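Of the protein chains in this complex, one is absent; all others appear in place.
== chain A ==
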Amino acid sequence: MAGAGGGGNDVQWCFSQVKGAIDDDVAEADIISTVEFNHSGELLATGDKGGRVVIFQQELESKSQPQCRGEYNVYSTFQSHEPEFDYLKSLEIEEKINKIRWLPQKNAAQFLLSTNDKTIKLWKISERDKRPEGYNLKEEDGRYRDPTTVTKLRVPVFQPMDLMVEASPRRVFANAHTYHINSISVNSDCETYLSADDLRINLWNLEITDRSFNIVDIKPANMEELTEVITAAEFHPNQCNTFVYSSSKGTIRLCDMRASALCDQHSKLFEEPEDPSNRSFFSEIISSISDVKFSHSGRYMMTRDYLTVKIWDLNMESRPVETYQVHEYLRSKLCSLYENDCIFDKFECCWNGNDSVVMTGSYNNFFRMFDRGYRQDVTLEASRESSKPRSVLKPRKVCTGGKRKKDEISVDSLDFNKKILHTAWHPQDNIIAVATTNNLYIFQDRL
């Protein structure tokens, strides 16, 4: 039985690696909060609730094992953000990394932006594989020599050393957001980026930290009139003047920065008409968009709300061109999902390299893939049970009612504490990174 995959319906997903501790007692700091491949796919970054970033690097394919793609091993790890205290509001500012976005590589070093609720930081990750040796005034271990013992003069020479990967903060973009930052997005011009919080979006120059331009402001004059908040924002992949932002009411606005300095007026408004007779207390909550992602082509964008994934054609604002049900069986559980707050979970979504397949997470450590061309979907599970090297993942099925078949799992047995909120797809190959609460799974297609 084939699973959904890029370019063909014959992709079989295999377990490759899993990172993180096995024990069930998860420390809050270890909860993974973001996962992102860089533009080449060679590097994979994760951020966690403890403010730490871990970067994995793919090994070069070995000649002895041509059937396997390179494994991802730890390349660098650093503390990006620390908890702070907002003295004015008497609130804690969490160190949790909300998003990581890589800059396209321009030289030997790699750069990424990481953000918590209030502050964005630009990190430089560089390699050092040689060091100067043969100083005149210092011993090799760093101690200073007695100047009276120096009788000769020599020129220090660079000698090879064990590879050292250093991460250093190059810019800190602070104090520009009153509300909590939910998104950052690097512009295709590679000079600017945007940061979005609940009510405002700011435009930054990567070189300048003391100035930021506000480009969207939806804060009402009277906060009592607040009806919607910004949930996600992203720049267009190749039009540097275009960006979109999604709202808690299920709408997406496309803005053109050439039209005006303040883009409160949208250029396009994407909204699916709602059947008023179907409206319930839950309608607005489940229509809130938790993630918006442009396709690599820039022609389409994908949105994720609580129960569905929708694909929109940028040329058509009236309704999405495709809608995929992620876990429709939860519609009859909304009351308990509201009570345990799960209805507010923010799931992300991602495209594969050629925009033919989309992926998103669900509960019980399930994740879903939808093949747009072959109109197929598959449910897979990230679990330790199916983590034997190169073992093929078996498709899972949720039984929605009536007689439960063998190997199916009933809706009431789903573990709602095991949620897959963050997934990432390698930009070219069929390699995916799936984050459970505190583990990172890497799956590949069977070669």
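To be clear about the criterion, contacts are C-beta pairs under 8 Å (C-beta built on N, C-alpha and C of every residue); 3 or more make two chains touch, one makes a residue touch a chain; residues count from 1.
The working rule: contacts and distances are computed from a predicted model.
J.: Which one, "cAMP-regulated phosphoprotein 19", "Globin domain-containing protein", "Electron transfer flavoprotein subunit alpha" or "Auxin-responsive protein", is the UniProt name for the chain you do not see?
T.: "cAMP-regulated phosphoprotein 19"
J.: Determine which one of A:120, A:334 or A:434 touches the chain that has been left out.
T.: Reading the full complex, the residue touching the unseen chain is A:334.
J.: Looking at the full complex, which residue from A:135, A:179 or A:374 touches the chain that isn't shown here?
T.: A:179
J.: Using the document's definition of touch, tell me which of A:24, A:162, A:225 or A:412 contacts the absent chain.
T.: Residue touching the chain left out of view: A:225.
J.: Just name the one of A:36, A:94 or A:348 that touches the chain not displayed here.
T.: Answer from the full complex: A:94 touches the omitted chain.
J.: Suppose we count only contacts with the excluded chain; which residues of chain A make the list?
T.: 19-21, 27, 29-30, 32, 46, 48, 50, 52, 54, 74, 77, 79, 83, 85, 87, 89-94, 179-180, 198-199, 223-229, 248, 278, 280-283, 285, 331-335, 338-339, 438, 440
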